[in-house]
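The structure is given below, and queries will be raised subsequently.
Other chains dropped; remaining ones untouched in position.
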Amino acid sequence: MYQEYIRDLLQQVRDKNISTETALEKFKNLPYEEMGFAKLDHHRQIRQGFPEVIYCPGKEKEQVVEIAKRLVDSRSTVLATRATEEIYTELRKEFPHAEYHRAAGAVVIRSGEALSGVGLVAVVSAGTADIPVAEEAALTAELVGARVDKIFDVGVAGIHRLLTHGEKIRKARVVVVVAGMEGALASVVGGLVERPVVAVPTSVGYGAHFNGLAPLLTMLNSCATGVTVVNIDNGFGAGYAAALINRLGEVHS
Amino acid sequence: MYQEYIRDLLQQVRDKNISTETALEKFKNLPYEEMGFAKLDHHRQIRQGFPEVIYCPGKEKEQVVEIAKRLVDSRSTVLATRATEEIYTELRKEFPHAEYHRAAGAVVIRSGEALSGVGLVAVVSAGTADIPVAEEAALTAELVGARVDKIFDVGVAGIHRLLTHGEKIRKARVVVVVAGMEGALASVVGGLVERPVVAVPTSVGYGAHFNGLAPLLTMLNSCATGVTVVNIDNGFGAGYAAALINRLGEVHS
């Protein structure tokens, strides 16, 4: 909106209705941030088609619906993470085409143009209980425009199971590794591939696991190169980062 | 500098050397932050006379001198905290009027106009070993324009010593409480006054003190109202915040 104001101001200068000094003064009184909005357009453009996320825990279902409405209005695809079936039911009332991805515990409301899947993100996970986080990562990566290959249940204690999938993993541009317990999987995978690895520790474990602290530290201290880490159980964050990285593999990205 | 550029641009519009659309385009390509510098002037003005700080640990003495020069050039008073005698010696070569405040472990290089001391900040501390942090707080508060009253060595284990100073403490607009060991002093002082209390835990202690964690937690959990906390050993931060608060007590502040 400030563009109009500035255009008008410049016109007045051109028309000599106001002096350059007065115009300068007016410029200086503009909220400078607004000036930059134009810039942000470019920034927005890159994100064209990217989903917007609603992290559900701690929000009442009415609040979730409210936020979803606002986002859909701006033609964003909405990804509601850690959504209960109850939230899904509520969202479906408003958005009949809302999809419930039970395994990932997430609701997706598609809107605007979808990103077509490119490249390849491999999502590797260790135990059965880690699957929800892995599915959240996979779903997110897909929504941010990546093709995704899921390789679940390959823990380090049975290293041969992992090695069997070695070639498959090496085909990906980026690997997301999801692991609870001791989280050693990230290091082993990091040693097998020369691609960026995004590691997600999970809260799956007990005792000296301290709700995910153990695999978090493991992953941060990984002696394998190319491994970076996100927060405990943050499948969304890992999937998003992996998909961003994956998109760099496209020409003109 | 951008002001000149914009003035020139406006002049060209006025002179019809460029179209308003072209000018608008050029505006949009300006780093928008620069436009806001005018705004920051006001912000700067409030700070007129405030010292700039150099935290010395981890910097080589040449680096400290270099930064000091740059700050003095912009007519700021410089406060170098946790400065060794060696750093002082180095600074005095460049700034003969540099003062070494040994008790506070700080060097001051006055520059520009000093702030005159107003109001009253009381700096209360518990043990002998807490004094350097307390002195750093007191010195900082003075440089940020506060009158300061120091009340040292009043621990909670001898509560009558503290009570004896009750009236004196109550006269201050703000109280800085510096305490290591169990840090209980902040709560007791907070209970005696109805003024803002800025609490500084110190690393003075051993064992389950965990280098200041104990008094930090004590102060964060204080059941006295009006107590806020800064980082362990952060005398500078407490003195600065207290002086900012103290200045609110001036008319037209």
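By written order: A and B. Residues from 1 in each chain.
The working rule: a contact is a pair of C-beta atoms (placed from the backbone, for glycine too) under 8 Å apart; a residue touches a chain by one contact, two chains touch by 3 or more.
Computed from a predicted structure; not experimentally measured.
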Subunit number of the complete homomer, 2 shown here: 8
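We adopt the following convention: only the chains that are shown with their structure count from here on.
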Mean-CA-position distance for chain B and chain A (Å): 39
Partner chain A, residues of chain B touching it in the complex: 3, 6-7, 10-11, 13-14, 16, 20-21, 23-24, 27-28, 30, 32-33, 35-36, 38-39
